[in-house]
Structure formats: C-alpha cells, structure tokens
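All protein chains but one are shown in place.
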Amino acid sequence: MPKYGMVIDLEKCVGCRACMVACKVENNTPEANYWMYVFRTEEREYPDTKVTFLPRPCQHCDNAPCVKVCPVGARFKREDGLVATDWERCIGCRYCEVACPYGVNSFNYADPKKNQYLDWSDADIESATGGAVPGYANPDLDRKSQLEGRKIAGSNHTKGVVEKCTFCVQKVEKGQNPACAETCPVFAITFGDLDDPESAASRKLKASKTFQLLDDWNTKPRVHYVGTPPGEGAREIERPKTRQTGGV
Amino acid sequence: MQLTRRTFLKGSAAAGASVAASRFLFTNVGTLQPVETSESSLGQAAIEEWVPTTCWIGKQDCGMLARKINGRVVSLHGNPIHPKNKGTLCPKGVGQIAALYDPNRVKTPLLRTNGKGVPGEFTPISWDEALDRVSKEIKQTREKDPKLVVWQKGRSKAGDFYDDAFVKAIGCYKMGHGAYCSDAGYRAAEITAGMHGVIHPDFRYTKYVLSWGWNIANGGGNKTCWLTWNQQLLEAMDRGIKVIAIDPRLRASGTYADKWLPIRPSTDLALALALCHELMESGVIDREFLTAHTNSTYLVKADGHFLRKDDVEQVWDEASGAAMPAGSEGITPALEGSFTVDGQTVRTSYQVMRDKYQQYTPAWAAGITGLKAEDIATVAREFGENAMIGSTIVEDGIEIPYRPVSIMTYHIAQAENGFQQLRAELMLLMLVGALGAAGGSAIDWTWKLHKNWDGLDNIELTDSPDYTLNKSKYYPINSKNPSVAAQVMNDPEKFGVSPDKIPEIMIIHHANPLGSFLSHPDIEASYHKLRFIAVIDPWISRTADLFADVILPAATMEKYEGVISATDGFVDAQTLRIPPVEPMFESRGEIDIYMDLTEKTGDLYGEDGYLSVVNKELKLDEDHALPLAQKPTVREIFDRWARQQKLEGGIEFFEDPDRAVQLKGPVSPTKRYGWATDPPFLGKTLRVYAEKLLVYQEQMKEMGSPQAYYQDYLPLPEWREPTYRGSPAKYDLDLISFHMIEFKQSRTSMIPLLAELAPRQRVDINTATAKAHGIKDGDDVFIESHNAVTNETRSMTVPAHLTEALRPDTIAVPHHYGEIARHPWTKGQGASPNSIFFTGEGYTSMTADQSYHVMVRVQKA
Amino acid sequence: MRIGLTALTFVIGAALSLVSYFVLAAPLGTPTNEGFSNPNLEFAPLLFVIGMSVTVLAVVVYEVLPDSEQSAD
Partner (left out) sequence: MATSTRIDSTPFGMGKASTGWFIILVALLAVVGAGAYAYSRQIVEGEIVTGLRDVGPAGGAPWGLYIAFELWAVGIGFGAMMLIAASRLFGWSHLVPLNRILAVMALATLFIGGWSVIADVGHPFRAVINIIRYARPMSPFFGTFTVGLVAAFASMLVYLYLDGRREASIMATRPGRLRGWFLLASAGYKDSVAERIRRQRTNTVMAVVLGIIGVFAASTSAFVFGVQQGRPGWFGALQAPGFVILAGATGVAATILVAALLRAELGDRESFGPKMFKWLNNILLGLTLMYIYILLVELVTSSYSSSAHAERVTDAIIRGEYAWMFWLSSGLFLLTAALTAVQAIAGRYNLRYIVLAAVILNVAAILKRYLIVVPGLTVGRLLPYPEGSYNPTWVEYLVVIGLAALAIVFFMVFMKVFPIVSSQNGQESEGE
C-alpha cells in the first residue's frame, strides 16, 4: 500500500493560483469553497518587503485532529495516507472544521447547485451539457472509492455537509496526479508515494530542506514544504471574493 | 463538422483511461487497483475522450488536452508534449472552461435597436441577416475608398493568415492591437538591431538578469507568457542565476528576486543611462563587438550627423591615422577619440555617447530614480563582471561569444520616453556585447531581419497623413495608436488630415478599444462619427455594448484555428487549435465568419479573393491549394495545410492527443544568436547611434512640428523629465497600471473562476501613504488624475488595497475590469484605470505609443 | 428478588454499555484501520445509550417492583 504525500516548493511558487482553479474544475467545488488555497502574503516594511506564497491543500495529517473529533466517522484516515470525508455520512456539525488548525474545511452553507458560479439552468447550456451542474461537472466524483467503497470524492457537493481536499482521490486511484500538482506551471507541487524512495516526491523530500505546517502541533502532516514559511507578521493580501465582499 | 473522428474511435473507456494514465504519470504515483471504468451518475459506461486543443485566453496559446466525458468537456489539462507549457496550465488556461459553457455569451447575431454611446439594446437576428447587413455596409463604403473600412483586432490568437486574407480581400485598413503594450519597444529594437520584438534573456545560459519593469514571475513577454519564461527561469535558478527586480512594485517576483530596486516610475531611462555611464567609465565594454558590429566607430560631426564621403560613413583608422570609409578592408577603426578631419572636429559615436553621458553618474540617477547611488553602482559593476567579456562557449560545434548578462523588459515601453528607454537598454546590452550572444538578451526567437530595419531608416514624411498620423510630422515613426487616431478623427484639421480620409465603418475583432486604450472620452467621441460598427466577440464587451451596430458571436476555444507556434525558443514546433466541441450556441469560428462575410461581399472566390489569399498566406502549393470556386470547411483548409507539411493523416495528426504538436527539432544556434548568423548579425551594423532620428527631427522642425513631438527624436537617448511630472504639487502620486496573473485584458473578468479570485478593481497603495491619507484597507479611494498639458482632470473611485510592496510615492491599479455590468460576474467590478490616463502631448511617446503614467491625488472617498 | 432484579438490570445495563462502548463502538487499532471510522456493529452507539438508560432504570426496578411480601399478602 503506497503512502501518499505532497511536497510543495515555496521557492518555486509564484502564487498564480492555477492550482486553485484546477482544483475547482476537477472537483467542481462551489463558490467560496477552496480545497486548495494559496496565500499571498507580505512581511516586513517597505523597502525590505518580503513576499511569500503558501499553497494550502488539506495536510492529510497522520494524526489528524479532524478525524478524532468527527462524531460519526465521516472523516477518516485511509491506509494510503489520505484523509477522506464520507459526504454521505457527514452530519454537518463542522467540528472537523473547528478542530483543524489549517482551516482547510469548507461547509456547504448554500445549496451547491445554486452556488456554482453561473446559471446552469439556461436552456441552451442544458442542451449542450445534458443539464450538468456546473456544465463541466466531473462524473468521476460520483464514484465510490476503490479502497473502501465509500463516496469520498465529493460528488456534486451537498448542502449542509463539510468537504475538503481529497488529494483528488478519483485521480490518485487511477494513478494520476492530483489536479493541483498536474497543473502547477512551475512544478512547485510534487505528489507521490512517500514510502517509495524512488518516487519523485520522496526524492524531492530527500533532496531539500523541508518543513511542515505547524509541525509542533503534532498533527504529522503528509504535506511537506520546501523553503521558509510565512513569518509571524505575515499579512495576507489579495484575498478572494468571499473575503472581499462578505461571502457568496 | 467532422469532429475528431479518430479520438472518438479510440474513446472506449478503457482506452481513454490508459491514455490518461500514461499521460499524467510523471511521478511514481502508484496505483491501488487496476483502473476501473469510470461511470456516469446514471451508471452507464462513460466514454472518455481527449481532444488536443489550444488555450484561447493567454498570449502564447499553450497546448491543452480537453477531457470529454460523453461528449461534454469536463476539464482542460496542459499538453505534456507541448514545448511551451509542458503539461501545465495557468489559472486562465484551466479556468476558461467556464467561458466555454458560459450562458452569458453572445448566442446569436445581435442588432442594435437603440442609440449609441449608451448600453445597448439588442435584438437577435439570423446569421444571414447579420452578414447581409455587415456586407452591405462594407460594400457601400468600399465604393468610396476601401481604406475607410477599418478592421481592428485585439491580440492575435494563432497565426493571422485568415484575418490578413480578409483585410487583403476587402482592401480595408488594418489597425492592430498595436500601441497597447510595448510597440515603442518593438520600434526601438527594429531601428537599433533590425529585430522585431522587445528584449528577453537567453535563460539557458544567462547568469545575471535585470528584471526591468517586468514581474519576472508573473509577467508576460513579447514572445511567450510568464509560464514558459518561469519554467526556463527556474532551471536557470537551479544554476544560481541572480535576479535584480527593477520595479516600483514588487509582486510575485519577490520569490525569485535577489534584490529589489524600487525605482520611481518612468525614470528607468535615467537608470539605464547611469549604468551605461558606469560601464563606459570603468572600461568594461566589449570593444570587439562595438567596433565590428555597431556604428560606434562612425565619426560624428559637430552637428550630430555622420561624417560621410560619397554617402559612405567614415571611421578613424588608427593604423593610417586617417578617416576611412566604414567597412573598409584592413583598417583598425578607433572606438574612442576626437579627431580632426578636413578641418572639422569629429568624434566617434561612442565618444559622443561617452561625452554626453558624463553627466549621468549614479549619484545623479539616484536623485531621479529614488534608488541609492551605491545600488546603481553595484548593479553596474555586477552587470559588467558577469558579462565575462571575451569569453565564448561552444554549442553544436559553433563557438559563440558568451555574455551571461541579460535584461528582461517589456511593458516599460509604455512611457512617454518608452522608445528611448528601450534604446538605452539595448545600448547597455551592446556595450558589453550581450545582444545576440549566448547568455545575453535576444529580441526575437531567431535573428532575422525585420522590414523596419530599412523601413524606419527611410521614412518619407508626408504633409497629408492618414488618420493614424503615420509618417506625419507628428509621429514619423508610428505604431498606429488607436487613441491618437481617435483624437485625429475628432479634429482632423488640427492634424492636417483630410476629412475624406476619416474612416466610416469599423469591424472590431476580439478587441475592446474602450477597455484597453487610453482616453476613453476621445475614443467614444470618435466612434460616434463612425456610421457603422460590427463587433466579432463571444461576449458583449464594453465597446460592443456602447457602439456595436451588429455583434457577430464568435466561438471561444471551440473552433479550428491556426497555425500556432509551439516553440519555447529552443525547439521549433507548431500546432493548431482543434475544437473539443462544436461551437456553442450559434457562434462561429472567425475563419467561418470571414468566409461567410466575403462570400456576401463577393470577395470569397476567384483570383485575389479570400480563398486565393489564404492559399498565398498559408503558402499552399499547387497540390494543396484550395479550389477558388468552392467554399471549404475550415477543417479542410487545415487538412490541406497539414498534408503539405507531410503530416500523416493530414489534420488528423493534430486531432490525435498523442501527436497533436508537430515538433520540428531544436533551433540551431546559427539562427538563434545574432553573433552566430553568417555573417554575424546578418552583416548589419547595429545602430548605437541612430543618426536618422536626428534627420527626422530636423524635418519635423522644418514642417512646423511643435517641440513636444520632435524633442525626443535624438540619435542617442538622453534624459529629460517626463511631461506628466509637470502637474501641480498637489497631484503628488504617480499612478501606474499593472497586469494581474488571473486576467488577460478585460474579457477574462467575465470568467467566474478567475473573477472569484480577484473580484473587483482595487488600488494598491503603500501602507504608510494610506495612513497619511487616512485610508484603511478596503476603504473607497477617490483618485483624480491631472493632465499637465491641458489641465484636464479625470477621476475614479476604487477600494484601497494596502501593500508594503510598492513605492510610497506611487499607486497602482490593475488594467483589467471596466466592463459594463451585463455579465453577472462583472457587476460591481469597477472601472479600468485606462479611463483616467491621458493620450496626446506628454502622454504619448514619440512613436505614437501610449504612456501609462499620470500624476494623481487621492483621498478617502 | 428485588435486589436480584435490580442488580440484574444494573448488570445488564452496565454490561451493555461497556461492551457496546469498548467492543462494538470504540476505535480499534491505528487511525487508518476501518474500525477507526466505523463501529464494529452499526448502531452500537444506540446500544450504549440504551445500556446507560437501562443502568439508570435499575433504580426504577428497585423502587417500583411490587413488594413480594405484599404480593404474598
């Protein structure tokens, strides 16, 4: 059984947020839900300004606080290292969200079908897409996972349940990279089996000085970072719509 | 349309999955179990197809693979075999899927039913009616003068053979994307080196890069997008390249930059001059290059003109101690020195330059640029040291001079002194011999001479220019600025343009002049003078909304288009855009639209008809040429072209996801490097000293051109304070605009996946400046710009975005947005800063290019 | 009899609580194990709740069960 992990090179990342968009298209996440999120931050004062970018997928912790607190076992840890959400079981208590120090969880506050960016009920679009919402809906998300036969890929998103980055389990189980790693224009994201010393991710991990986010919190994340984390005084800039205009 | 028959055949689920698996298995991901068939929600086996296509948004047309399930596109992926993007995509590339399936696109041809200048009311009409209407207007005006029909395009997507064919078949006037971003830089490179482009590094070998007015991590360039540059830059960074960011604003380049020089806007020329000064004074110059390949040795008289005998420029032969014709065999031309020839004192152009630049010390530049003198001196020293003058490397068995210092610059050309600014940067490169050297800076992918090498050297000024003022006493060198043209249209007499040369109708193709160009009031006024405007666009742009009589719905990525260069600069490759689905709604691809339109105007068939021009433009030989009496499908056109390229299966080659890109092999160093061409630099003597500019200046003066127009026509770049700085002191801040990585121009603001990331216009303002003005993050800020020449003011109100990565005396507003809120996602986005910039004297460069600089004041709204 | 029944109810309730908690519901093994996210028996938590309620009901048994002497009367 492989043990998947991700290595993100902050020295390469330029904060373009292509990974965020690729994630949205692959996983059809509704507006304001970011399974992958890229911080753009500034530290220190002009002219000593330091600019940092920090992509933040789910950390898929080995000691995941969210898994421990889930009252119904909807959030669970897979043997291949993925932390998964059974969206058919989730009751929407948001305890996982509250427990996660990384803020990776998204709750479907609104009806996802009405929260998919455009009005997909347009007759001309429906005739072209067969009524898919969004028009580019990915049918793979409906499939049960191969490992445990539970619905963890997100499907068409469900009002009142929590969701988060799945490491694109529907792709990983096919032997493909998650959408963010696949798309990154500067190859800053490496995904792979960290138990296999020959995998690209393992080699990257070995070759670089890495850190983990909040590693003193003992969450044991499976996402490793190359470079330096944003400092204490880092201020986030260029925030997405949900922060600028007060929600969806 | 015969859509991707081949991919459809192989589209069994298992086959599709295995293609996918092999395609994305870059890392050793490992599979849990054998891949199972993907199932649709209905439980039926899904048919997965991969259609190779090309990005429709960005500037460099990255290769994409569209993943289709049961005929519906579900995602777009980078094509791994495409040299430009190597399997990756930027946010725009991935996000454009929302544009494909956007219900807010123009679905049918539309006809305006209300007056112009206000948001349009449109009624749907059939294609037949729409084409009838447009062709009737074209025919009517063409009878008078075909040049009164103006065709204007935004950025070209794919090769422009098909719109050139339209322009030629109709005989209309072609107005480009032109002066929008960097044409002043193109003109500077053309007149200096005969190359068409701006400046970009040879990332494969360079060691020291001045990222000048260019966001090295997020900025485009003249030849490729940031995406390709970054991939090359990253490889260079692994070798320890040093990057100096010279920019008032530090953004994503912060990750890559070793040092940030926060230069004051529009003072780059002063910095470049100081760097030239330091190199010349320290003697770190490539004498061999300057002597052999530039006109630095040409003798210049006191009046600034070359010393000529029998029309031949003279150099000082050190061996014989006499003036000799340049290029003579067996002479040793002096690079420096003042000499007396026939009783008059002459100096080499290099000496003229050195003398003139004596004043441009780092301390002097520090006062102008706001940088530290020691930083300027350090950069000059490092630039000289890293140039490794005299070194060579061998590539493909060819010894090439190795000068691993380079400049990356582009939009810096958008200034009043943009042309001379770029000239000065080229000088800097030439001083150390880095232009056209390995590791230095290139201008185009290959070193090939542009027609403007001679063209710009032989301009005959005219008294009766057309409405773009081309070759006029105002802008002898001319990039055809639509804003200037609009000012001429509004007052032709002022510029001595005959009223019967003012256009009557316009066809606007994927352009949004009311978003992208400056001086919106001028453009709007000029559009009121046009009898008819047709817009070809997938959305109702601001321009279409306010002025289109007819809107023809264009397809986005879902059409055949080409020929698209796939080169990354090192590998020669080409490809096509293949439609993953039929055009949405009633939209059509542009080639279809032009064929339909020329058929209506009677210009499709026969000799000199559209099809005939297509044959010429695509260089289709007899075996593959289109019959001139029969309308082909677009697929057939490309099939013929592909067969002529000897590609197996014709167009099917490009429809096959495993082939899709025609890789022609590496670009030879003999084509790539100016030094390595035979003869080097194609035997041309590069113009360090552009004497012709002085000639034009004299002619302009003679023809009565005001000083504002001729003052920068100087053979050597010289510093003068930009005109816009003359605004009263209360306009205390520089306004600059910038490009955001999420967007390309204005139309991407309608792609919700991108607009969500950057939902509305903002003004970047330094935290300290904001505090001094009582402005907090998110507060609305009133910005008023001032025209130092006309005293006119313009204003806009945008929310503040506080940053520490910007000079305190400068504010910056991204140049996107500004659409009329017809699309649900453009509501509340705010205005484009282009609405408060100016055009005209002081705000237009000597080459009729736009200056995106103005002084403003701000206050909390 | 009273004491016996009360004790029995208590023992049943307590046993049910303990078994359903520790054997049927509790997380077993490492977090990656199936048992970590699923109880060994579905509705084991319901059994636990029932067990606790039964435990408390022992008091009711003790107090409400009719007196044997009285019933003998």
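Each chain gets a letter, A, B and C, in the order it is written, and its residues are counted from 1.
Note that in this section a residue touches a chain if its C-beta (ideal position, glycine included) is under 8 Å from a C-beta of that chain, and two chains touch if they have at least 3 such contacts.
As the structure is a prediction and not an experimental result, all values here were calculated from the model.
In the entire assembly, the chain absent from the figure touches the shown chains A, C. Across the entire complex, the residue among A:94, A:144 or A:203 in touch with the chain not shown is A:94. Looking at A:104, A:125, A:152 or A:223, the residue that reaches the missing chain in the full complex is A:104. For subunit A, the residues in touch with the chain missing from this view are 32-34, 37, 39, 41, 54, 56, 65, 68-74, 89-95, 97-111, 159-162, 213-214, 217, 219, 230, 232, 234-236, 239-240, 242-243, 247-248. For subunit C, the residues in touch with the chain missing from this view are 21, 25-27, 37-39, 42-43, 45-46, 48-49, 52-53, 56-57, 59-60, 62-64, 66-67, 70.
Operating definition for what follows: only the chains that are shown with their structure count from here on.
Subunit C has its Cα centroid 77 Å from the Cα centroid of subunit B.
The geometric centre of subunit A is 43 Å away from that of subunit C, both derived from CA atoms. Contact of a single residue of subunit A with at least two other chains is seen at no position.
Every residue of subunit A that touches subunit C in the complex is listed here, in rising order: 62-64, 67, 70, 73-79, 86, 148. Listed in rising order, the residues of subunit C touching subunit A in the complex are 31-32, 34, 36-39.
For subunit B in complex with subunit A, the residues that touch the partner chain are 17, 20-21, 24-33, 35-36, 38-41, 46, 69-70, 72-78, 85, 87-91, 93-95, 97-98, 100-104, 107, 217-218, 226-227, 230-231, 234, 250-256, 260, 262, 581, 584-585, 741-742, 752-760, 766-768, 778, 799, 801-808, 824-825, 828.
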